[in-house]
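Showing chain A:
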Amino acid sequence: MTAPAIEIKDVQKSFGNISIIRDLNLSVTQGERHALIGPNGAGKSTTFNLITGYIAPTSGTVKLRGEVISGLRPYQINRRGLSRSFQVTNVFANMSVWENLRCAVLWTAGHRYSFWKNIDHLPEVRDRTAEILADIGLATRRDVPAGLLTYAEQRALEIGITVAGGADVILLDEPTAGMSHAETERAVTLIRRLTEGRTLMIVEHDMSVVFGLADRISVLVYGHVIATGTPDQIRSDPKVREAYLGEEAA
Partner candidate 1 sequence: MLELVVISTLNGILFGMLLFLMASGLTVIFSMLGVLNFAHASFYMLGAFFGFQISRWVGFWPALFIAPLLAGALGAAVERFGLRRVHRNGHVAELLFTFGLAFAIEEVVQMIWGKSPVDFRIPPSLDFPAFRIFSTNYPAYKMFMLLVSIAIFVGLLIVLKKSRVGLIVQAALTHPHMVAHLGHNVERVFMLVFGVGTALAAVAGVIAGPALVTQSNMAALLGPILFVVVVVGGLGSLPGAFVASLLIGLVQTFAVSMNGSLAGAFGPLSPDYAQSWLSDIWGVTVAQIAPIMPYVLLVLILIFRPMGLLGTRET
Partner candidate 2 sequence: MRRWMMVAALLPMLGGTAFAQDTVKIGYIDPLSGGGASVGEVGLKTFQFLAEELNAKGGILGKKVEIVPFDNKTNPQESLIQAQKAIDAGVRYITQGNGSSVAGALTDFITKYNDRNPGKEVLYFNYAAVDPVLTNAKCSFWHFRWDANSDIKMEALTNYMKSVPSIKKIYLINQDYSFGESVRSAAKTMLKAKRPDIQVVGDELHPLLKITDFAPYIAKIKASDADTVITGNWGQDFALLLKAAADAGLKVNWYTYYAGGTGGPTAIKQANLNHQVFQIAEGIPNLGHPPADAFEKALRAKYDFSLFYPRAVNEMRMFAAAADKAKSLDPVKVAAALEGMEFEVYSGGKGMMRKDDHQFFQPMYIASFGERTEKEPFDEEKTGWGWRLAAKIDTDQTVLPTTCKMERPN
Partner candidate 3 sequence: MTELASRVAPPYPPLSERIKFYGLWAGAVLLLLVLPRLFSSGSALTTFSLIGISIIFSLSYNILLGQTGLLSFGHAVYYGLGGFLAIHAINMIGANKLPIPLPFVPLIGGMTGLFFAVLLGWVSTQRSGTAFAMISLGVAELIASSALILRTFFGGEAGISANRTKLIRLFDWNFGPQIQIYYLVAAWTLIAIVAMYALTRTPFGRMCNAVRDNPERVQFVGYDPHVIRYLAFCFAGFFAGIAGALAAINFEIANAAYLGAAQSGTVLFSTYIGGVGYFIGPIVGAIFVTVLSLSLSDLTSVWQLYFGLFFIAVVTFAPGGITGLLMMHRPLIKGGALGTVLPYYLISLVPTLAMIAGLVLGIETLVHHTVNPGEDPNIRAFGINFNVSSPLTWLAALVLIVGGFFVARKTWIRLAQAWDEALTAAREKGHST
């Protein structure tokens, strides 16, 4: 039996006296699409930040494929094959779309901090960048500075950067927030295609996206997972209905 892609065990996080995350336990198996839902302020983004090393847990451990990663720096975690996107668009605004994607490819292509190679003469980097560029459908916008893209394009680029490094565990933080219905549909197709064969963990408010995309769903309320299960199990879970869907229904 393989270790779960992500395993969160008894994690606590408090800022001062306020405890944001309490006894968080969560397990994401390899290859599944796992959605994390919950009302505003439940601690979803904080959970992402804890997993990716952006903040360190007050206590408890986070494991990536069985290895403890809590306490590591974000780039160390990233190098172990975990990548994330951001809720607020977070790209390299003054650099072109092409440069953005290429930066995301470099580390895994093994070029690291190399200052003796001409970046334009790295065929495998070029191929991989071109592949991602075509995948996210921005080929015609290749040389436009990222800061000048439309919102939807930036979101696509955001996902592109996230997957470009070839990480096999992908965390997406509200990838469709603020999009129109049509844009959302395109984004979901894109996510589905790009994360094929990888582990995906996603935070999302759009329930149609969640229930359409996820293999399993965890419900987070006040920094605590109250239920985990398939979409159907979650739909019928009374605790979830009471805590979350119940609210929306009311």
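Throughout what follows, a contact is a pair of C-beta atoms (placed from the backbone, for glycine too) under 8 Å apart; a residue touches a chain by one contact, two chains touch by 3 or more; residues count from 1.
The candidates were selected such that all candidates are chains of the complex that A comes from, given by their letters.
On a predicted model such as this, the values are computed, not experimentally measured, just so you know.
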| item | value |
| --- | --- |
| Touch-positive candidate for chain A in this complex, from 1, 2 or 3 | 3 |
| Interface residues, chain A side, partner candidate 3 - complex | 52, 73-75, 78-79, 83-84, 86, 90-95, 98-99, 102-104, 106-108, 111-120, 122-123, 126-127, 129-131, 133-134, 139, 142-143, 161-162, 164-165 |
